[in-house]
Every structure is written in C-alpha cells, then in structure tokens.
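Each remark here refers to the structure printed beneath this line.
Yeah, one chain of the complex is gone here, protein chain that is, but the others are all in their spots.
Which chain is which? They are A and B, in the order written, and residues in each are numbered from 1.
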C-alpha cells in the first residue's frame, strides 16, 4: 500500500479485515516492524478517536508518533496554487509538506472540507496537495469527502459481529443535526460497502440529501426510512449536509432520529455510529444505551484498522 | 487502590508518603511495573504542574502516557444524563469515556467546577460520570471540589520538612484574588490534614468564606488571621470563592495578603502554595522570595505523589 486515501488504495478488503482481527487478538505481534520509523500526525481539525487510535496503532508497531495540531500550535496553511498570500494563511502546503516529509517516514493528516466550495472539497484539493508535496506515504485521517480509516473499521466491526452465512442487510440512515456536517463518513461508508460487495446495502435520507453517485452507486436509495429499516441487520446512523446545493440543511425533521420504536422493524439490528454523536438529536438515549448499540466496540476497532494500514504502508515502503 | 479521587481512596496516608520519598530518592526503582501499560491524561482545563508531573511519573514507572486536551484538540463534552444535545456540547461522556477506557489501562482527568451550579459541582457530577463510564481505574487531576494529588504532595512536603517530634501547627489561610476560584485545593487540603491527624490544624478566612463542613470538620476555624498565624509551623496560602452563596467574591481585603510582617508571629513558618500564585495579590514577593517559601519544593514533589498513586493503582489492577 503506497498511501491510504480511499478504498481505491486497497487490493483486498477482507485480507485487511483479517489482519486487523489478528492485531486485535495480539496487538504487539508486529512490534518490530516500525522500529526507528517516525510518524507525523498532522491535524487541521479536532479529533479524539482518530488521533488516539492512530497514535496507539503506531506505538503498537514500534513507530514513534508525533502529533501536531496545525491550528493551535502552528501556522494556518494555504492550499491554492499561485495564491498571493496577503490574507490569513501564513504558510503554503508547498513549503510545509516537503519539510514534514523530511522529518517523518510516514505522514497522516486530517483536513475537513470547507463546505463552502464544493469544487475544491470534492477535488480533495487539501489532501492531494499535501500528498503531492510530502514525498512520503500519506494516510488520511479524514479528508474533505472521505474517512477511510473509519470505513475499514466499520467493515471490521460488521465482520466480527455478523456470523450468519447470508449477506447482512446494512442500512445507512441520515439523522438530524443542528449544524451542517461533511458528507465524508457517509460517502466513505457507501464507497467501502459497495466495494466490499458482501452486503445488501440500502441508503435512506430525506429528499435533497442525495450523496454523490460515485460513492453510492450500487446501493438501493430510498426516502422512506421505515421501509429501509425493514429486516436490517446493521443500521449505520449519520448526519450529513446537502451535496447538490452544497453544505446546507434543508429538512431537519426530528422524526428521522432513530428510536427503539423504529428499530422494531429490523432484524434486531446492531446500531453503528462513527461518533461523536449528539444524543437525543441524532440518536435517542434508549437506542445508544441498548445492547444493540455497538458504537463503543466500533470506536475501539479504530486502533486495529489504523495498525493494519500502517503495517501495510511500512511493508510497501520498507 | 482502585481509583484516586479523594482521601477516602487511601488506606494509610503515611505509607503513601514514605513510598513517595523512596521514589524521590530513586525515581526509576519501579521502572518495570508499568511496562506495556498506557495512560491517558485527559484535560478539560489548563494545567502545568499537574500535567507535567503526572506525565513524568508515568514514564518513571515505564508507562506510556498520552496527553489529550479535550477543549483545544477535541470536542466539548456533555455530562448530564438524558441531555438533548442541541447546544454547544458535541459528545457525551457516556460515549467518550468507555472508548478511552478501551484505549488506555489507566485514565486521569482534570475537570474544573462551573462555579455556577453548586449542586452539580459538589455532587462531583463530571468525574463521577467519567468513572461510571470509563471502566478502568481513574485518577483525579483535580475535580470540581477536590485536588487529591496536590494534598498528598502537601503532606509529603510537610513530612520531609518538619523534623520535630511534636505535631506541627498548620494554618490554611485564605488570600485575596481577582477572580472567583474553586474551593478544591482548600477543601482537599483540609480533608487530608484532618484525615492524617498529625497536625494542629487551623483554617482562617474572612466572614462569608466558610468551606463545606464535610472537609473542614476537625479543624479550628477563625476569622482572625493574626491569631491563626501565631506559632504556625506551616502557612498554606490559597484563595477560594464563597461556598454558601456559591462562587462569589465578597470581601477581597488586601490586608489578607500574607507579608513578612504578618509572619513574625509564626514559628518561622514555612510557606506553601499550590501555584500558580498571583504575586503581590495573594502573596507578597518578599514572602515568596524568602527562604521560608517551600513552594518550589512542594511543586517538585508532585512527581513523587503521582508516581506513588500510579504505582498503587497498577498494583491493585495488575
């Protein structure tokens, strides 16, 4: 693996999942492979799980991780080519990235979308510029449109939870929120589940929340949440803002919040969410606190997803 | 020791003090006991001494400490059960704590009081919720009403400083300040000195600054600072805001600031303060810069207090 930006960087999802489960059973089995390697974790946006799980994953492989919060510790970055930097950005990614590439063997970066400029966001300007200039392997810790470490974690979690021989029915449902959020987690989940191909996959959301077809193609899409939930084995809950008329909140109907009542139609579905979750806005307490919720298990699996990806990158760039 | 939240988690204060002094003499004697253990230091509020001393203590025991500043690096937390999270809090402690408990073997957390809601603060809502959901041993790095690592440090410092056979006279005196501060350090010092039982303990403050009796019971309390200081061996200086009419500044009489003049009545008392201290507001330069001040020694002992507590927790949770 040369980099880890999307599912397109992965040859065999199931092989990654199996490797992750091996690490979960024995975290320190590859303690030697990262020895003497230094990893930079660069955050342009806040993070709890992603930062800690990736830091721990690097340590489990014997790497030395160093965290750097660009906003609070350093200088705001410019990503546009040919920018005349007389505004608020203090340093160009063209200058920062190659130096980080000299300091570190592997770089990981989190860059949220603006939600203002769809073209830049969906061209993945920030992370692509970073990769272009870094000169070392780059791992996405969530970019403008995708969150691949989360999606790999999600398939690990589904795999270890679902033991039947048939394909599980997996439903991605939109949920209300008070702020316009990125489409990353939903896009990425759709992209990975489609690429995985081992599920009956349904996406449900109110009108106007259609996601980009490049990610959803292959899924059944419906505006009828009740219908979508029917016989579901997994319900993945997530808010996102509009894609077409970009970055807005249209409908915010609280009826879309998942409740125990709604879950009765499912096959005792396991409930997933990438967290952080706004309780009683996106998801009711009763659902999150029920035994059907696997959000803690899911978040804990972030370590094994990150460790697997880093191990693959170390191997390929040895 | 299952956790370290207050003096009630301690069986034998003097045994802890002796262990701390052993670590001070030989910091790396227990380098092996934390091997392979990971500690999360979670800060909801700023910290200098507490963060650095605990981080160093963990490393002295061979543990891997990871610092996480919730406010600047992550997401604001909600602590109320059944909250409808449509406001400024982004993540519930019910969701964050169990994940941190999966990532780390031991957790330490700093959570200041609101000073707005006495009931929540004095119920220790934040740290209790954190403990309830973390699932691993929790160490307080200062909570809404107590600061036990500071108090253990204080008794270590008094023990190594006072060599006479009689009980020392210890005076906790209120000092002026420009902002309403928590009662934590004063509460905790009172709680520990009372539990220790090896001092003649006097608390002095202006009217209206009475502390909660659950902590002060056993001490002599007076509004007459001069009388209190008479023959004191140790004077612990600290501001706090009012407890009864909660979180306010009533009297802020600069005459309460400790000066050399006032100290003449003492038995060449050693001066203690948890720091940070507002010079020439809480304590005069002449006192802080005199040879009677032991504030640097005191702050340095924070390492040995933290190391002792972590060692006890590792032992009990093997």
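Note that in this section a residue touches a chain if its C-beta (ideal position, glycine included) is under 8 Å from a C-beta of that chain, and two chains touch if they have at least 3 such contacts.
Remember, predicted model here, so these are calculated numbers, not experimental data.
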Touch with the omitted chain, as defined above, among B:138, B:299 or B:313: B:299
Option touching the unshown chain, where B:19, B:49 or B:92 are the choices: B:49
Chain A, residues in touch with the chain not shown (by the definition above): 36, 38, 40, 64, 66, 68, 70, 72-75, 78, 82-86, 90-92, 94-96, 98-100, 102-103
Where the missing chain touches chain B, by residue: 28, 43, 46-49, 51-53, 55-56, 59, 69, 72, 178, 275-281, 285, 288-289, 295-296, 299-300, 303
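The rule is short, and it goes like this: only the chains that are shown with their structure count from here on.
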Chain A onto chain B, rotation angle from CA fit, given as a multiple of 5 degrees: 120
Computed distance of Cα centres, chain B from chain A, in Å: 39
